[in-house]
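Every protein chain but one is kept in place in this view of the complex.
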């Protein structure tokens, strides 16, 4: 029932996070009901995204370059008003957005694009940890703190341990987000690790 | 934090069914990591969708026209191999797809694009019910059965009643999908209407 | 940490439908906070349940006998005001309760206490199907209709087929609850069997 055109377009929609074949079809039906002018504009925006959004060459977050030759986001560019003495390592852009929304953290970031995958030597995260090492090796680490803000899961822990080892020779202060009770967690169902850390980190 | 470009692109993604602002942002971040060639191709496909997919001028389902001047889908075009003696009225393309997948129905369709909205005189569904009337008035109704396959909800019932009234002067046989127990429904929790219809329709 | 007393009491609570060890413990803690008089009364009610509630010897539904020697519920006892011309076969008491609540069915019942289990020759349902046969063999079947109201699942279908075969020699009219769309079912996600039956049973 699907034409080549339909199938090709559907394949792209299925690349979006959380989108399966059924929802991809539904997106195309919705697109069919957009006015033609909207489809043209929408398609043009997508095709030109590379001129308007880029990953910062330093911290790998998405930003809008003022000019195509700008490779650094406003947080990393010379003259940045962000606090240069702390750098938070994150898994993904949406984590960064949530932390920016809370607006109490004023330091720098480094987005890994994932956690380490033990089975995959060439993961994006591995490359970006190398880049983090290079980024830090260039600068004076005396007054710097690296905050590992990776997910509180096995893979997140594993990635944090790996980063610590990689950065060890640089002699930088490295901390991790505090573990303990999150808002709304029920003590009756909390896992052992969370309970233990909540007690160890009592204050 | 969002550029105009980001905001404009996000607005389009938010028009897709079930997509809120958070997921729209996530789609754009995902797009940023597509290869540039993929973004260009994807954008081109979207802009050219009007040349490849269209709503049939007769039954309003999405189809792939063999040529731009073709206004009728293969089900409705002259020479169609579909059974011309039954016509199923549906709410949406995805319902049609599910019925085609089951592949026991061989008749025609009419897609309303929604149910009637009592508060909105100019809904898409209302226009397409008018079009259904015109479509049926043209042809010999002697051997025709209209199957109302609208959702088993209040709005679906209301729309079915409305269609019946509109088509009454045409003197066509009109049926509705049988109500009763769907697979997996628990008798202990079934609503009164379903129970009553399951008993009335016993056989 | 658990005493023998706690463990023994907990074992009983775990026999209730849907209750696991964690909730059974929570029930005992709640009981500990009941006033002593309430615990004594509650315990006495449970111990004396056999004097107050019984399964009807005819239809196997739970009822309150007016006197201990009464073996038949008010639906089955001589002088019953229920419609004797239809008998609905059900899986469980809670299905019966839901149908009584809807209050349009006025006939008799037969509660199987489960569906047939292909692996278990001696299931409760099997015994009660034998009892149904005996119950029906005694009476004039001329004006009788058996309504099979078993769950719309594989096991429910299997049990319905089995009952039909067992009752065949008695030459009684046997019907099943109508299959089709239940209130709220989405046509887009309906399974093939439900769609087929909804179309076959259209009217």
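Order as written gives the chain letters A, B and C; numbering starts at 1 within each chain.
As a convention for this text, a contact is a pair of C-beta atoms (placed from the backbone, for glycine too) under 8 Å apart; a residue touches a chain by one contact, two chains touch by 3 or more.
What you see is a predicted model, and the numbers here were worked out from it, not measured in a lab.
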Visible chains in contact with the missing one: A, C
Given the full complex, what residues of chain A touch the hidden partner chain? 90-92, 94-95, 97-99, 101-102, 104-105, 147, 149, 151-153, 175-203
By the contact definition given up top, give the residues of chain C that touch the hidden chain. 1, 3, 5-6, 8-9, 12, 15-18, 22-23, 25-34, 36, 38-50, 52-55, 62, 64, 92-94, 97, 100, 113
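Keep in mind that, in the parts below, only the chains that are shown with their structure count from here on.
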Measuring centre to centre with CA averages, how many angstrom lie between chain A and chain C? 54
Could you work out how far the Cα centre of chain A sits from that of chain B, in whole Å? 38
Do you know which chain C residues sit against two or more other chains? none
